[in-house]
Every structure is written in C-alpha cells, then in structure tokens.
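Yeah, one chain of the complex is gone here, protein chain that is, but the others are all in their spots.
What follows is chain A.
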Amino acid sequence: MAMPLLRKPFRFKRQSRLHRMSRFEKAVVVLLVLFSAFMLLPLVYIFNHALKPYEELFIYPPTIWARSPSLQNFVELFNITSDSVIPVTRYIFNSLTVAVLSVITVTGVSALCAYPLSKHKFPGYKLVFATIMLTLLFAPETVTIPRYLVVSNLGIMNTYWGHILPMVAVPVGVFLMKQFIDQIPNELLESARLDGAREFTVFLRIVVPVILPAVATIGIISFQTAWGNVETSNLFMQDEQMKTFPFFISSLTSNMANNVARQGAAAAAALFMFIPNLIIFLVFQSKVIATMAHSGIK
C-alpha cells in the first residue's frame, strides 16, 4: 500500500457536519425540519387540490395527496369563460401587465423618492419623510373613499393606470430604500460627481446598483400586492375587460347559489394565482442574497 495513512475514511460532507454537532443542536435540527415540513403543507395542498377530480375535492376529512390526479379542473377553468365574451386569458394578461408595471413603477418611485430624502437633505426633508412614515398608520380601508375620488377625478377608471396608481406609494419601500441609501458613503457619490456624472447618472449608475437588495425586496412585495389585488378591479374597473385574474377567481365561487359548483375550477385557479408568486420569490430571493453578499459596501 502506498499511502494508507493519508487516505481519509469516506464520509458524506453533510454527515461529517452532523457529527460535529452537539446533541442539543441535533435536536434543534430535527425540530426545524419538522417545522419546515409543516410549513410546506399548504403548498403541497394547493398543488394536490388543483389536481383532484371533483369527487375527491369534497372528501371529509380532506386528504393531502390526490389519489387519482387529473387535469380536469384546469379544463373546467378555461371552459367557464368559453361562452362569455372575455376569456380567462384576458384576466391573466391584465394581471400580468398590472403586476409587471407595478413592480417597475413602485421600485422606481420608491428609489427616486428615497434618494433625495437620504442624500440631498433639502429644506423640510424631515417633514416629508415623517409624513411618508405617518401614512403607515392608516388602515387601507380608511383611504378607500379618497382613493376612489382621486382615481375618478383623474379620469383613469377602466385603465391600467387605475390599477397601478393607487399602489404606487409604498411607504415601506421608501423607508427600506432610504435605509440602504443612508449606508452609501457620500464620498462615493461625490467621486462620481467629480468624475463628471450628472445627478441622474449618479442615481442610476452608483446608487441603484448598490441598493439592489432593497430593490429586489420591494420588487417581491409590490409584485405580490399587485398580483393578489382585487380592490382596484372591484372599485375602479366597471369594464369587465379591465378586471384582473384574482377578481375573476373570487367571482368564480362567491356569486354561486351553492358553494359546490366550480370548486374544481377555483382550486385550479388558486394554483395559477400561487405559481407566479413562487417563481418571483425564488428568482428575486436568490438575487437578494447574491447582491447582499456581493455588493461590497464595506
């Protein structure tokens, strides 16, 4: 044998990590695994529910796994609207448009608002910031009527603007971005200015890349808000064509005389509602972590 001493006993990486843990740590790990499995249940349930045929949907007690999975619910969902003027795909298109435009405007507006608040300290900036923070205190219901008046007076009922504009002001977004921009050393911006950058170039080329984690976070939040939002369809869209997918789903079951009909379609729709959230979250979340680790702000 050449070098028997140098050969380490084979072991899985993770296994060796497990060996290094104390008994208490192992117990914690087991507990956490159980918890996360528990948290995963609704996810599994949504997926399976969408695949259950009608007879399985109403089984009591409900089962988690579909026994004989089928795509029958999805077929039903797309057939519901086959006899109406507006197909499901129109609702989905509206929702996607609104969600994407919301993400862009919300992150853009929040960053553009946070930057001068953080780095320009114009007279009265404290007051402005305090006012923005104050709006966090209002429950959404309290502003419904003023919001309606604004949207109606602007004449943007039944337009995409009617969906987006009420969602644009996100105090949490401004706050989070301001926190991030506060971290940027002034010298960085001054360097750029000395290098010949105009204010907007400074913002776009220096500030935005550094605060990408915040942008990603606000992106997730605003996507989820916009994607799940029924309120704007309810209040500002009289034209059926402009309503969004979540509104369509809520109308699937709520207007029915009995609650049995269309439950399958609703289950399929619930999955549809959920999947973009999942994707967005997975995509952005990895981005958040990556930018956090790589931004190198000291």
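Just so we're on the same page, a contact is a pair of C-beta atoms (placed from the backbone, for glycine too) under 8 Å apart; a residue touches a chain by one contact, two chains touch by 3 or more; residues count from 1.
Everything that follows uses one rule, which is that contacts and distances are computed from a predicted model.
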Between "Light-independent protochlorophyllide reductase subunit N", "Electron transfer flavoprotein subunit alpha", "Sugar ABC transporter ATP-binding protein" or "Sarcosine oxidase subunit delta family protein", choose the name on the UniProt record of the chain that's been left out. "Sugar ABC transporter ATP-binding protein"
Hidden-chain contact residue, picked from the options A:51, A:77, A:113 or A:210: A:210
Among A:63, A:191 or A:241, exactly one should touch the missing chain; which is it? A:191
For the chain that's not shown, point to the residue among A:72, A:144 or A:201 touching it. A:201
Note that chain A touches the chain not displayed via residues 185, 187-188, 190-198, 201, 205-206, 209-210, 294-297
